[in-house]
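Only a single protein chain was left out; the remaining protein chains are all shown in position.
This part shows subunit A:
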Amino acid sequence: MTMQKESDGGAPTPAADGQAAAFELVGLRKTFGTYEAVGQADLTVAPGSFFGLVGPNGAGKTTMLSMAVGLLRPDAGHAKVFGTDVWKEPERAKELMGVLPDGLAMPEQLTGRELLSYLGQLRGLDKATVAGRVDELLAVLELSGDTERTLILDYSTGMRKKIGLAVALLHGPRLLVLDEPFEAVDPVAAAMLKRLLKRFVAGGGSVLLSSHVMALVEQMCDTVAVMAKGNVVAQGPLDQVRGGVSLEERFVELVGVGAENEEGLSWLAR
């Protein structure tokens, strides 16, 4: 794939100091009514790093990522992509990143190829570039051939993740923000996605992904952050956060799962 080369040439250059983080979240906060979904989220993704965000369901991962990429207006705080503020200079910031949100709809009455062609044209990319990238993306993600004429409406969950990733990659971003990219994806497709993301990082791109599969994050990421109850409770290089134990053990320790509740449910034993 030639995407990285294109993105290096096509996207705007980072902030003048040259040291700007790929993605910087400062004090993001969101309250829904009286419920505090995200209390205080600070996160820094270094350029070229593969960053994993872990946390139990309801920890506020999706809310935080939505605020960070510009899909949900934060109550406080800001997010910067290579030094460009997402909420103040959205046009430039959003050009630099590719986003895969979790569980949002697509223009459902289009096929995968129609969708990518549409988005390429909407972004103002020239026709030949779009055609070339779409061919490559669909081939790599195995969305052409038999499923060529299938509407997205009829896609399986795994196919949806794949087309979502293709949408995120299409314009050659320098940062990928992926919310649960591996959820409901079969092992074969997951292996393919992993290879693709590793290549993206090897080519100089940065990735921030959220997941609750610890083994996957341990295997792929160099930096991790743990989120619990709306706050980032730990972040840093993988080995530092693990502190000698497995990520899962450390995670349970940080998030604090009480074992005493499991004493109930006696009626389940026959």
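The definition used in the following text is that a contact is a pair of C-beta atoms (placed from the backbone, for glycine too) under 8 Å apart; a residue touches a chain by one contact, two chains touch by 3 or more; residues count from 1.
Everything that follows uses one rule, which is that contacts and distances are computed from a predicted model.
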Which protein name, taken from UniProt, belongs to the chain you can't see among "Aerobic glycerol-3-phosphate dehydrogenase", "ABC-2 type transport system permease protein", "Transcriptional regulatory protein CusR" or "Glutamyl-tRNA(Gln) amidotransferase subunit A"? "ABC-2 type transport system permease protein"
Where the complex has a chain not shown, which of A:46, A:110, A:216 or A:233 is the residue touching it? A:110
May I ask which residue of A:20, A:46 or A:72 touches the chain that does not appear here? A:72
Out of A:151, A:196 or A:233, the sole contact with the unshown chain comes from A:151
Positions on subunit A where the hidden chain makes contact: 32-34, 69-73, 75, 90-91, 94, 99, 101, 103-111, 113-114, 117-119, 121-124, 127, 130-131, 134, 144, 148-151, 153-154, 167
